[in-house]
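So the structure is just underneath, and the comments pick up after that.
A protein chain is absent from this complex, but the other protein chains hold their places.
Letters are used for the chains, namely A and B, taken in the order the chains are written, and counting of residues starts over at 1 for each.
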Amino acid sequence: MGRAGSASVLAFEAVTRRFGARRALDGVTFRLAPGTLTALVGPNGAGKTTLLRLAATLDEPTSGRVTVEGATGAAARRRVGWLGAEPALYDDLTVRENLAFVAGFHGRAGGVEEAAARFGVTPLLDARARGLSRGERQRVALARATLAGDLLLLDEPTTALDAEGADAALRALVEMRGERTLLAATHDPALVAKADRVLRLDGGRLS
Amino acid sequence: MSAAWWRVAGKDVRVELRSRATLVPALLTGLLVVVVGLLAFHDLPERGMVAAGVLWIGLAFAGALGLARAFGAERDRGTLDVLLTLPVERGHVYLGKVAASFATILLVALVLVPVYLVAGGEPVPLQWPGLLLVLTLGALGLAATGTMMSALASGARGRETLLPVLLVPVLVPLLLASVHATQDALAGLPFARWRAEVLVLVGYDLAFLAASTLLFEWGV
Partner (left out) sequence: MARAPWLAWIAGAALLVDIILTLLVAPQAANFNAPLTQRIFYYHVPAAWAAYLAFGVTAGAGLWHLRRPTAGSDALALASAEVGTLFAIVALVTGLVWSRQEFLNYDPLRDAKVISLAVTILAYLAYFALRSAVEETARRRRVAAVYGVLALIGVPLSYFASQASIHPDFARADESLDPTLGLYLLGSTVAFTLVYAALVEARYRLARVEDALEEGP
């Protein structure tokens, strides 16, 4: 799949995000190469979630620019798959309906079964999301993110999973390198070990 | 490939049908107002004259209740981020929500009107197609402004009380036109007499739908 010449998959240019006097992000600049897995690490409150939300167009920088393959807004969102810190599902819909809702917008409605299999939630497809455990919801949310755009922005993807589940999820994510680009905020050492690159955030600054 | 707003509306409707978390309270609230209104005015010989007012008060309360949930619930559950990361202009999300709210409010209206007429012993108005038109336009306006205000209030402190505060000033023209047109329709007046109010309603709906769709990006 050809990519537009010089536009990086994700580019942050001197991005600052202020909340009153506090700088959640301060002059952050980086570019992500396509097909890579990047781990975003740092202490709590370092700004990892803020960075991811800015990348996903869920927030606007106070100054600086964020682009996804050179695009912003709806065009950027077309290229993004989002996993928030809490797996947010529609409780009254089934897992299949939750997945299909997002997949349909990205033209991937046919990939629901495959994504569910990849994250081990196939037996849950026709269950209402309300009855799922935290770990199951996390895996469904992961599957949903992969049914969206090719740039996967993941906030703590393996944190709520048990050892076995985390293992399987990690393998699935690593497998997706190449055709997808991944940026994951994480405390999980296993994920960091597999990353092509590690971005370290502290007090809003990249070190 | 269905339109983005239609998908969003479909999702909302499906959730609503399964949970009935909005429709039932809204209906009950509306019925409560109608019942109180009938009791309060039961001695009034021209009870028909207050019918329009009571009906629209009921609808406004019922609507406000339902509308508060539109974005409040999404934000609480974290699913608002799912909607906001969809690969569409955010105006589509707004329109989808308006469509779903409109259906709920219109449904409540179609229940409240017959209930009031029957319980109040009023005759069936000859102008019922016109009445239907007014209810539809009014419900659409209520859904359009209410959904937008729900979005504005959803990220704020005390959003349950904030929503009515934001809603009332912009709802005044809608209520004025709707109540008077409803009154005239119930009284069986010919359409030409209350055509002006209907035009105001059409203008209101168009203006707020257009403005809110464009501005939604910044309001949510």
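Throughout what follows, contacts are C-beta pairs under 8 Å (C-beta built on N, C-alpha and C of every residue); 3 or more make two chains touch, one makes a residue touch a chain.
In this text the structure is predicted, and so the values were computed from the model without any measurement.
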Please identify which of the visible chains the hidden chain touches across the whole complex. A, B
Using the document's definition of touch, tell me which of B:25, B:120, B:188 or B:219 contacts the absent chain. B:219
Please pick, from B:35, B:126, B:176 or B:189, the residue that touches the omitted chain in the full complex. B:176
If you put the missing chain back, which residues of chain A would it touch? 18-21, 60, 62
For the chain that got dropped from the picture, name the residues of chain B it touches. 145, 148, 152-153, 155-159, 162, 165-166, 168-170, 172-174, 176-177, 179-181, 196-197, 199-200, 203-204, 207-208, 211-212, 215, 218-219
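By our rule, only the chains that are shown with their structure count from here on.
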Looking at the complex, which residues from chain A come into contact with chain B? 56-58, 73-74, 77-78, 80, 82, 84, 86, 88-93, 97, 101-102, 104-106, 144, 148-149
Residue set of chain B touching chain A in the complex reads 4, 7, 11, 14-15, 18-19, 77-79, 81-82, 84-90
